[in-house]
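Report on the structure given below.
Every protein chain but one is kept in place in this view of the complex.
Chain nomenclature is as follows: A, B and C, assigned in order of appearance, with residue numbering initiated at 1 for each chain independently.
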Amino acid sequence: MDPRLSIINERLKNIERIIAVGSGKGGVGKSIISTTLALLLSKNNKLTGLFDLDFQGPTCHLILGAKDEFPTEEKGIKPPQINSVYFMSIYYFTRDNPLPLRGWEVTNLFRELLAITRWDNIEYLIIDMPPGVGDEVLELLKLINKKEILIVTTPSILSLNTVDKLVKLLKNLNIPIIGILENMRVQPSDIVKKYALENKINYLGYIPFDYSIEKYIGEINLFMKTKFVLNLEKILHEKILF
Amino acid sequence: MDPRLSIINERLKNIERIIAVGSGKGGVGKSIISTTLALLLSKNNKLTGLFDLDFQGPTCHLILGAKDEFPTEEKGIKPPQINSVYFMSIYYFTRDNPLPLRGWEVTNLFRELLAITRWDNIEYLIIDMPPGVGDEVLELLKLINKKEILIVTTPSILSLNTVDKLVKLLKNLNIPIIGILENMRVQPSDIVKKYALENKINYLGYIPFDYSIEKYIGEINLFMKTKFVLNLEKILHEKILF
Amino acid sequence: MHEWALAEGVIKTIKEYSKDKKIEKVVVKIGELQQIDIDIFKFALDELKKENSMNKLSIILEIEPAVLKCRVCGKTWSFSENLKELDDFIAESIHFVPEVFHAFIKCPNCGSPDIDILKGRGVWIEKIKFKGE
Partner (left out) sequence: MHEWALAEGVIKTIKEYSKDKKIEKVVVKIGELQQIDIDIFKFALDELKKENSMNKLSIILEIEPAVLKCRVCGKTWSFSENLKELDDFIAESIHFVPEVFHAFIKCPNCGSPDIDILKGRGVWIEKIKFKGE
């Protein structure tokens, strides 16, 4: 019997909202959006946690500007606060080494991290999902009780085709979808809005491609002033949060 | 004992070059580049196969403009020719349904497809790799004897950080890397070139962000005339192939 | 008759595994989920045995019923009956690649597609018994 299964929701039970940022598709901005969401919540005085569930390609630590932080042991492990966000990532343990894993190992890693991480009294937990619908996603769907999904896509039929797979999966399981966020728009297009309408999903708005963003990755103060962040803040403010 | 293991390389033994297009990172253009590579080879009179290894987010069929093709049974299954490329994808069997899979199931699927697919006398096989370093990638590394990897990245530190993990993995195993291709450049940047130099990998060149590409997805004749394809053709011509 | 391809794997594996030792019998499990055409599979095995001068080799085929288990709610059920009711496209797809069933089959109890194939997936070499063993 796996002793971790019974404890996972115990660890999360005092959290008000658990928001998983997903897409199914890679490279659409899940990590930058989930990290920014956590930073914005925290700026708005919410105690916020961020969990990077992309074990094989974690990037939230780069966006957050993590350095050599490491969790402390206290009846479990406590996520260090980085730019006031309580942050947990496999990065602490692997640093920049590749972590090739078979599915069952991904499942094990998921369970272990969630069983031992003490989020204390955070109000929001943001989860940065990996691409695909594999073990991480299936474990999230299976083991985390209350959760809402924020879908991210680019306005491309290649993205939407893959996003649609995650959406179908979530709808079949009646898992709440907060809405769909269009990212990296480079020209007028209504395919995402149309898709949202047709599938009865809340269309949250779009974020234009921001050419300046690359140079502010990891520089939180400047990053928080980019158009990307301002656009995201406006959408989140109007549509879902704070 | 798994009867498929012994037959996989038998199926591939007459192929001259097996090129897997990988990155570790999602959304960098692996699928569009691998599909275009297959189309260009075929245009240059090479008998070419394309295998979409991204079981959970297959997209090559959209780029190729596949319709309702289905493999035929003949001592195995034969990949239909689409725009003269011999094309195999899980899409034939799932269509647009989500395919949530645990790791061991990914491994099973990989083995089954490679064991039963008869590529006939193709000269080149292009493999479109999924993001991550999970079961698909580990099976590819373990089971396919002769293979070369073409690395794709965008000029972003978020991409490169993840790409570097795949590169480390490949180097440790002495798997040949053809080179690294920079995709979706939006402004001058030398981070990819520098990375290639520092890691002694062949820098193949860059492809600018092409704003027109979206509307030609699936329209092969027009697609083949885009700047994207012309740029890629030039690079491939000079650096690796035909 | 893609069964031929699977039979090739079986024969090649036996050949490689046995090297020069004399084999008494081989047991091959055939998972029901894949709906292998047994006659065609047997025919392919026989042809391939001839081609590989293994005419006398006895290969015993055992059908294994398909049993599924939901990883979310734990429900375990036999899939034998349901196999007959699948629509043609789904049946053919699962015949080629059994894992595809995750795209179509949901747990009858909780609706999850996160289902384990406990038994009866596809073709598997269960045992190779050498002479005098």
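Throughout what follows, a residue touches a chain if its C-beta (ideal position, glycine included) is under 8 Å from a C-beta of that chain, and two chains touch if they have at least 3 such contacts.
Only a predicted model underlies this, so the values are computations on that prediction, with no experimental measurement involved.
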Displayed chains contacting the withheld chain: A, B
From A:Asn97, A:Asn172, A:Gln187 or A:Ser212, residue that would touch the chain that is not displayed: A:Asn97
Residue in contact with the excluded chain [from A:Leu37, A:Leu113, A:Val192 or A:Leu236]: A:Leu113
Interface residues of subunit B (partner: the chain not displayed): 138, 141-142, 169, 172-173
Residues of subunit A in contact with the chain not shown: 1-7, 10, 71, 73-77, 90, 92-94, 97-102, 105-106, 108-109, 112-113, 115-116, 118
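We adopt the following convention: only the chains that are shown with their structure count from here on.
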Averaged-CA centre spacing for the pair subunit C and subunit A, given as whole angstrom: 40
Chain centre separation (subunit B, subunit C; CA means) in Å: 30
Interface hub residues of subunit C, defined as touching at least two other chains: 71, 113-114
Subunit A: positions in contact with at least two other chains: 138, 169
